[in-house]
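Of the protein chains in this complex, all but one are displayed in their positions.
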Amino acid sequence: MLAQKAASMLPSQCPAGTRLHAQPSGESVMASVFDDVRERSLRLVAPLSPEDCVVQSMPDASPAKWHLGHTTWFFEQFVLAHAERGFKPFDDAFAYLFNSYYNAVGKRQPRPDRGMLTRPSYDEVLAYRCNVDERMRTLLHRGDLDADANSIVEIGLHHEQQHQELLLTDIKHLLSKSPLLPVYSDGPDPDPVDPGAAWNWRRFGEGMREIGHARDAGFAYDNESPRHRVFIEPFEIADRLVTCGEYIEFIEDSGYDRPELWLDEGWTFVTQQKLRAPMYWAVQEGWMDIDKGRQYTLRGVRDIDLAQPVTHVSFFEADAYARWRGARLPTEEEWETASRDTPNEGVFLESGALHPQASGDARADAPLRQMFGNAWEWTGSQYRPYPGYEPPSGALSEYNGKFMSSQFVLRGGSCATPGSHIRRTYRNFFHPAARWQFAGIRLARSVS
Amino acid sequence: MLAQKAASMLPSQCPAGTRLHAQPSGESVMASVFDDVRERSLRLVAPLSPEDCVVQSMPDASPAKWHLGHTTWFFEQFVLAHAERGFKPFDDAFAYLFNSYYNAVGKRQPRPDRGMLTRPSYDEVLAYRCNVDERMRTLLHRGDLDADANSIVEIGLHHEQQHQELLLTDIKHLLSKSPLLPVYSDGPDPDPVDPGAAWNWRRFGEGMREIGHARDAGFAYDNESPRHRVFIEPFEIADRLVTCGEYIEFIEDSGYDRPELWLDEGWTFVTQQKLRAPMYWAVQEGWMDIDKGRQYTLRGVRDIDLAQPVTHVSFFEADAYARWRGARLPTEEEWETASRDTPNEGVFLESGALHPQASGDARADAPLRQMFGNAWEWTGSQYRPYPGYEPPSGALSEYNGKFMSSQFVLRGGSCATPGSHIRRTYRNFFHPAARWQFAGIRLARSVS
Amino acid sequence: MLAQKAASMLPSQCPAGTRLHAQPSGESVMASVFDDVRERSLRLVAPLSPEDCVVQSMPDASPAKWHLGHTTWFFEQFVLAHAERGFKPFDDAFAYLFNSYYNAVGKRQPRPDRGMLTRPSYDEVLAYRCNVDERMRTLLHRGDLDADANSIVEIGLHHEQQHQELLLTDIKHLLSKSPLLPVYSDGPDPDPVDPGAAWNWRRFGEGMREIGHARDAGFAYDNESPRHRVFIEPFEIADRLVTCGEYIEFIEDSGYDRPELWLDEGWTFVTQQKLRAPMYWAVQEGWMDIDKGRQYTLRGVRDIDLAQPVTHVSFFEADAYARWRGARLPTEEEWETASRDTPNEGVFLESGALHPQASGDARADAPLRQMFGNAWEWTGSQYRPYPGYEPPSGALSEYNGKFMSSQFVLRGGSCATPGSHIRRTYRNFFHPAARWQFAGIRLARSVS
Partner (left out) sequence: MLAQKAASMLPSQCPAGTRLHAQPSGESVMASVFDDVRERSLRLVAPLSPEDCVVQSMPDASPAKWHLGHTTWFFEQFVLAHAERGFKPFDDAFAYLFNSYYNAVGKRQPRPDRGMLTRPSYDEVLAYRCNVDERMRTLLHRGDLDADANSIVEIGLHHEQQHQELLLTDIKHLLSKSPLLPVYSDGPDPDPVDPGAAWNWRRFGEGMREIGHARDAGFAYDNESPRHRVFIEPFEIADRLVTCGEYIEFIEDSGYDRPELWLDEGWTFVTQQKLRAPMYWAVQEGWMDIDKGRQYTLRGVRDIDLAQPVTHVSFFEADAYARWRGARLPTEEEWETASRDTPNEGVFLESGALHPQASGDARADAPLRQMFGNAWEWTGSQYRPYPGYEPPSGALSEYNGKFMSSQFVLRGGSCATPGSHIRRTYRNFFHPAARWQFAGIRLARSVS
């Protein structure tokens, strides 16, 4: 019922009169993409009540309503305010409420207090979206925007796709804190897949590689540039992600109890937090029941499927697992090198799977499996600027560059990433202790 | 509009079929009180949206929805489960979700995580209330309840009245965290009152006094018993509460900067928290603007009325203020002694004032003013059991006795207390640093 | 050897020339007491190295060297500075370093940073003591001090006795943190004593009692005054302290696992701290090994003697134990009433026992046992001012009054209290979670 209610507020049903009457046949591609992306966000909250959308379950997470408002504010602040004649903000307070971290734009609601925003209501935020969407469409259809503005619209859409993934992982975290362990989205489980034999190692020889995004190759974030040369030593990389079954072997071999397998910071983390398994795996009286292992997913509590990629692990767990296997994580440059012949296909948000899926059989001559979608892959690279990196000018200079310390790069996207959002050169980044993202493990090793 | 929506769910509009068809003329008084009290809770949430009702703004506060569910669970758990034939709980999970602290009854949602309960929804909790209310009314009308059960119903209603006050103070705290500083309830300000001259001291001679609740004197909590003898030295007590104007004199005399005025624990508290004024008083860049002093109230941001009693002060501030005046706080026994000829009248929840009001003129021969309602009065007594105190048996033994350490007693009720809830012998208690209650200051002093 | 070194610095061996040449036969009693008390402090540190004396093991504790300096500064600041002609401080910095909490006297080293004071050295602090002692003796022998100054000397000596007890309990805490669990003072164990049968209850009838210190009855702290009347209901009190054997019954009956036995604040305390036994009792793998129970004492690791009074328990444990026995703790007024015919005798600091000792046999007609010395007795009274209490004027107003919140009163002294320091009316006070003092349990109960 709630889903129905939200659905009835999808952009096409904005209150009469605010909708453009005629859709010119020559509608710009951008306008069409704009509608698609904006509607996707609403579909994601459709299964949720306004109450689900207001609560903040931890300082790292944001309420769904805040995601809806913030992504809207982005267009209002960075596009409309500059390009709309006689611009007036929808509501003067929203710049304070929905700014995330742009110091250049002014003060803002402190991040850990986003959950205090019971006002404006969910309905008012939907109205805010409708209003901004209409004004944006007017501009997009008129073709009034100059190149700079168009490029900011493009950033805004990618920005919204990022928030779609965060919205899903934040909601998963919130619902998991409910003793009722509610189902976000129902649906049949995928057919079980034979995990097959162990992964295959694929070898890549030494050589100079081009890493990063080339200037004329379409949209990319500033942190993917400039394209530059890196010399890479020979290495091997696994042709699929580590599975839950393989991760359970690590647990059963006392992986969480052996300090020699862990980075010092990781050992402190898992012992202080008393971690014994990936996040959301069922535990009984403080100890995971492996035989009957269950986990919380967006489809509710399900059996752990041994063939599925393990996910919701921290960098520290990924790193310790790799060490236990006598391997290591790939660097981000190795990962990008290895992905060069892999098609950008996989289990993305659009699939509706909402969880990583097992890969099919491996063939020695097939491309690497699961490089895109399914689960973000922790790399061994700390997130730092590329040689010659320059942040963009203006407020958007704060978009990426200021987070370049103490985080690790993840590559490849996940089951919560929109498929059109991901690229070979895409650099995601999280603190090494973060576990609420769909992050998994791919092994690599040096060879001589 | 939201108010309308909630109002439309008041008990009398419970879904058809679940309401008793005929109200027998001989309806018990208890049934009538039950309806009144239960409806009062719904009226309190009428101005709020479901979103307002789900968020927890600090660990000490609870969401309004939780208050609604918990007070309902109290009747289901302690009355229906014992007195209803073929009892089945409305929902098996609710005993976990809505138990507050009764260890004897089982496990429960941790207090700081009450804000994670986006499910059940506000509507479902209202339905829970309707259901339990109907079943309670059936029992109450049939007169089926024995004396023990009736006494628990009575406790349950007083319990709900306590939660009505907490619901209001918790909501005030939540709304104050919104940058929008929303109005909970609109309405005209009271006519200004001439604060008149300073308070009058009223003298009470030494003597043996009877303190506490006598066995046959109507309902009281266990912590008010037994009635016992206390020898009291002569003392004087102010005939009204300290006003905002008088409190500002303390601030302007550097009251918050002079350690000799404070208990050591209080000095640490105000310096670490950087307090400079009562809670909710407007501050500008970390410093209160006294000339144009403004405060947040349940009616929105208003001028500080110098004649109104100061409120939202901690015990530490009340104690320091009194020391600065060369006085002290009364003990709870002195307060009870002083109240013996004072009628139980004042500004209560029913008045709709939602804030302490100035008293009229003082006359030397009049009773003490503002003893009941307006603002709870911090006493100098730490909350400990009376001589011979025995907690009740069973789960309700946890109601009061287990909080008897490190808290101070407050007396007299406030503008958020239902008028029928308060008694001369009533002992409220809070930690000395608590400021979100409507607590104020009455001075006393020893005389020889 | 270290003991020898410190002993060689006892006041009588102060560097030649600084010592008074002739001790007049008419030497004042005060001068003699002064020497005794001051020398006692040095004897307490004799078994310690300068390294033992500089470290602060927790914020609540102070280094032994700080105790030595602070008690000396007290005489310099409050006596010499007022009474000595041409007074110059020994070292300008010491007023900052060795002020404890007297805001009126100026700024000071923050309490949690007392352990940073590696300078001045232990030897320099001893020289400071010698210097101040000589100057004090000059004044005391000349009889130059007026009544006010003499009364401050008296306070200073009692103040030093308080610090002697703290010095011992702080050192015990520090040494217990050493993996070597060193012996502070060696010596034979006392002969085992037959614990005999259970305690006897002694009954005291209702009546008006005089509580507190009478003006002309010798020295007392301000917090013991004024003497005042209290009406006391009839009660019974145990004629000895609870023993270790009796406390182990509580542990074995799952006392630490039953929330219904605890105050709410106490339950949070013991569960968060994972407490299972009194402080310093040996534990193995998180669980006390009762059969072979061992404990850390100032004489090193020893067997738990079942007949000895249990000590190093918090108020919360004392309170829970009493509730488990169907009893309660006495109020401080009951304790004072019960002590009226009990001689001020017991196991004090001078005995050298350094641990509570078992009592001899009980006789029905004997006075109450163990009322003084052995272990402080937690009362059920929170520490608040007596009716008509006035703190002294001047800096010493901060001595006692400002700690009158959130603490509980203890009575009777302990094995670490100098025998001449304790009185029937003496009010010690600690936070209810404090465990590092020699505090034990005496039971009481209400009777009709």
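So that you can tell them apart, the chains are marked A, B and C in the order they are listed, and the count of residues begins at 1 in each.
Convention: a contact is a pair of C-beta atoms (placed from the backbone, for glycine too) under 8 Å apart; a residue touches a chain by one contact, two chains touch by 3 or more.
Every value quoted in this text rests on a predicted model; they were computed, and no experiment measured them.
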Any idea which chains on screen the missing one touches?
A, C
Absent-chain contact - pick from C:Glu51, C:Asp303 or C:Glu345
C:Glu51
Residue among C:Ser32, C:Thr118 or C:Ser254 touching the omitted chain
C:Thr118
Would you mind spotting which of A:Gly156, A:Gly380 or A:Gly412 touches the chain that isn't drawn?
A:Gly380
Quickly run down the residues of subunit C that touch the omitted chain.
49-55, 57, 65, 93, 96-97, 109, 113, 115-122, 174-175, 177-180, 182
Residue list for subunit A contacting the dropped chain reads 101, 103-104, 208, 228-233, 235, 259-260, 262-267, 315-316, 319, 328, 331, 380-382, 384-385, 387-388, 397-398, 402-406, 408, 432, 446, 448
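We adopt the following convention: only the chains that are shown with their structure count from here on.
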Along the graph of touching chains, what's the shortest path length in steps from subunit A to subunit C?
2
Based on the averaged CA atom positions, which chain is farthest from subunit C?
A
Measuring from the mean C-alpha position of subunit A to the mean C-alpha position of subunit C, what distance in angstrom results?
60
Note: subunit C sits from subunit B at a C-alpha centroid distance in Å of 40
Inter-centroid spacing, subunit B versus subunit A (mean Cα positions, whole Å)
46
Subunit B: which residues touch two or more other chains?
none
